[in-house]
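Only a single protein chain was left out; the remaining protein chains are all shown in position.
Each chain gets a letter, A and B, in the order it is written, and its residues are counted from 1.
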Amino acid sequence: MTFTTFEIEEKAGSDMLAFAKELFPLNRSLMGPDIRVSLMKFAAKHPEFELLMFETGSKLFDWEVPKEWIIKDAYIVHESGKKFASFAENNLHLMGYSEPVTKIISRDELLNKIHTHPFDKTAIPYVTSYYKKDWAFCMSAEQVESLPEGNFTVFIDSEYQDGELCLQEAVIKGSSDKEIFFSSYLCHPSMANNELSGPVLLSKLMDYVKSFEDRFYTYRFVLLPETIGSIAYLSMRRDLLKQNVVCGYNLTCVGDERAYSHVESRYGNNLSDTALRSALNNLPNVIHYSFLERGSDERQYCAPGIDLPVCTFCRSKFGEYPEYHSSKDDFSVVTEEGLAGSFNVIKTIIDSFEFGLFPRLNVLGEPQLGKRGLYPNTSKLYNGIHPAKLRMDIIAYCDGSSSIFDIANRLNVNLQVVLKEIKLLESHDLVSVSK
Amino acid sequence: MTFTTFEIEEKAGSDMLAFAKELFPLNRSLMGPDIRVSLMKFAAKHPEFELLMFETGSKLFDWEVPKEWIIKDAYIVHESGKKFASFAENNLHLMGYSEPVTKIISRDELLNKIHTHPFDKTAIPYVTSYYKKDWAFCMSAEQVESLPEGNFTVFIDSEYQDGELCLQEAVIKGSSDKEIFFSSYLCHPSMANNELSGPVLLSKLMDYVKSFEDRFYTYRFVLLPETIGSIAYLSMRRDLLKQNVVCGYNLTCVGDERAYSHVESRYGNNLSDTALRSALNNLPNVIHYSFLERGSDERQYCAPGIDLPVCTFCRSKFGEYPEYHSSKDDFSVVTEEGLAGSFNVIKTIIDSFEFGLFPRLNVLGEPQLGKRGLYPNTSKLYNGIHPAKLRMDIIAYCDGSSSIFDIANRLNVNLQVVLKEIKLLESHDLVSVSK
Partner (left out) sequence: MTFTTFEIEEKAGSDMLAFAKELFPLNRSLMGPDIRVSLMKFAAKHPEFELLMFETGSKLFDWEVPKEWIIKDAYIVHESGKKFASFAENNLHLMGYSEPVTKIISRDELLNKIHTHPFDKTAIPYVTSYYKKDWAFCMSAEQVESLPEGNFTVFIDSEYQDGELCLQEAVIKGSSDKEIFFSSYLCHPSMANNELSGPVLLSKLMDYVKSFEDRFYTYRFVLLPETIGSIAYLSMRRDLLKQNVVCGYNLTCVGDERAYSHVESRYGNNLSDTALRSALNNLPNVIHYSFLERGSDERQYCAPGIDLPVCTFCRSKFGEYPEYHSSKDDFSVVTEEGLAGSFNVIKTIIDSFEFGLFPRLNVLGEPQLGKRGLYPNTSKLYNGIHPAKLRMDIIAYCDGSSSIFDIANRLNVNLQVVLKEIKLLESHDLVSVSK
């Protein structure tokens, strides 16, 4: 394979950010018209996407596809005529899947139907009730405080109808049936990091994979509503995925610059865990969360009986940054640099898989690096670390049993550095690499 | 099986304490009349007990059964007629297995034959010399200081005679030949925690196991003198035990309220270790001791070539509480609450075995708990821990390969909590449990 140059990477951040901004205004939910619009925008970029649909009422493992939710308008009007919590203004003002209602209620009754943010007085929280019919509004605590005394008309013009749970899958074939798998979710309305950062990274990874002249692995990309979407997808593809997937990632909250996070698989030791750990070594503010801190689609991909070699990659993990699930999760959180950093992490993992995971030294004993210009010819004392120490350390573990990820983890060096060194050694015919 | 209600547990502490008080005055030793009396009191409660006897001189592995020790009276009399260290007053005043003696000796000579406590000036220490003929008295340091100048008559009316090492075994059959094994020891005279707490807990566990309408496991209970008793028992039952026992506990020092202790098996990783660890999670003041801190019959049950899946359960471990092996080990140390706490720990382990050790999720992917009322239907931000987090975490590891003990240990949750949750999940047909 030929790796693309850095050109794509330089543009990667801005491309992803622009696409996320285009998607932001749509009122995504589990199902409904804006999910279809969102998916179509991805399919427009990547004709490889195929739409998969599951009709309302379909049984999916332990779950059942609900009805679609059609929302036209929603707001609260005070008897003075003053309007509050207008859905048209911010789609977070309405609890997702709220049932229709039109009635006049007192301020006290209204307060019982309003969700506020647990600690940020200026944020509108994101709340849903997919599986129990109910209605509610969401407002910032400051907005609630400004509600005048008196009665209010609450108005929600929504309806439920039979429809389809929609998700999209793209398979980019390689010469092998072995698959690298990426999943992200589309089901949240206007939030940037916890929703759109994942799908736009997935789209950029598709660009990257498609840019290879040839490739060894087959790459599978899916976009689906969280939880029920991955359950639906697994109910259809479990056997195939279990047979072919060697490594996969759920991509979510990958747009900020504050941290690099790894949410481990159930036992924290599959190939996706090891690879991600190595690609995060020595990056700033790396956090490894156990499976007990899970919360996204790793819940399904790593569930008992599913057990795919998948884990989750985030910058700041869902639930661990203050703007999470609120109106504050916007483009002050998600940045070009944040998205580009995430792209770089996953790109390095892909590059490693395509290059080959198991380097083995071609010579017995240490190689004579000096004659190849890979080692200083004068043997003397150094005041710090020997200039070829890392190279010699990598060579020491090119034993055919340690993967490139294992080597990076043992040496506590970033995967990118190890990959570069092993490519150099391979170009000197000192190591052979097997997949 | 049907579990008994909490009724038995409420009475458990007071029942055990009353029985321990009844047993306290008897002058138990390795062998001799009061051991027989003590054993008979257990057999009166549990007709399942069968007496096993090993005659003086019998070879038991590397050991030999000694003679019985018959002690009628013992004391020291000062030339003034004042009596000290009277066995009739406290049976700890005489070194166990002391040979007979009647002679007049000087105060200095006497002091050489008196043991005192290494740090507690008011405690009479407990000392024995089973395997070398000798005699000595035991007194508190304060009592020794009060000995007047002058000569003393020392008088010990004891004799050795051929007899039997006695121990008792009861087998409560279940539908399986697989056994849960409990052992405790009877060989110490009037001490409460280090001696009687273990046997009375064992008796109460027999009540509990016998209360089941039916049971899966077979339960084996033994009462024996420490060390030589377990060696005798193993010399007779080793093959049977190695074939059938899946988990067992040596019960000792289980009556105080200060700690919960686990003395690990030789490598610290058998099923009894894992189960006990899980049953102690999150209790106050839990201490795990390595096998290098052993000191009771785990020494024999875990010896090379024996290797039963057994470890030792204590509240405060032998040797680790100040009253240990002295006249201070009385009912100020052992309490109803202390004994009841111990009962609860072992009861939870028994309940888990009977319920089944390996839960497996019946559905693929996460179950939809909301429709069963097991999960909140509104998805929103919580200020603390999600109310269904523990439930979801338990479900995540119901993979058929993690035992209920493993799950409790991985989640750092008490076994009782996990057992209750898994019973709830099983009642909803969400998990199946195998033994």
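Just so it is clear, a contact is a pair of C-beta atoms (placed from the backbone, for glycine too) under 8 Å apart; a residue touches a chain by one contact, two chains touch by 3 or more.
Small disclaimer: the values here were computed from a predicted structure and weren't measured.
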Residue of A:71, A:114, A:361 or A:408 touching the missing chain in the full complex: A:361
Residue of B:79, B:109, B:134 or B:429 in touch with the missing chain, whole complex considered: B:134
Positions on chain A where the hidden chain makes contact: 360-361, 363-368, 370-371, 377-383, 392-393, 396-400, 411
Touching residues on chain B - with respect to the absent chain: 60-64, 95, 115, 117-119, 125-132, 134, 136, 227, 230-231, 234-235, 238, 266, 291-292, 294, 299-300, 302-307, 324-326
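In this text, only the chains that are shown with their structure count from here on.
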Euclidean distance of C-alpha centroids - chain A vs chain B, Å: 53
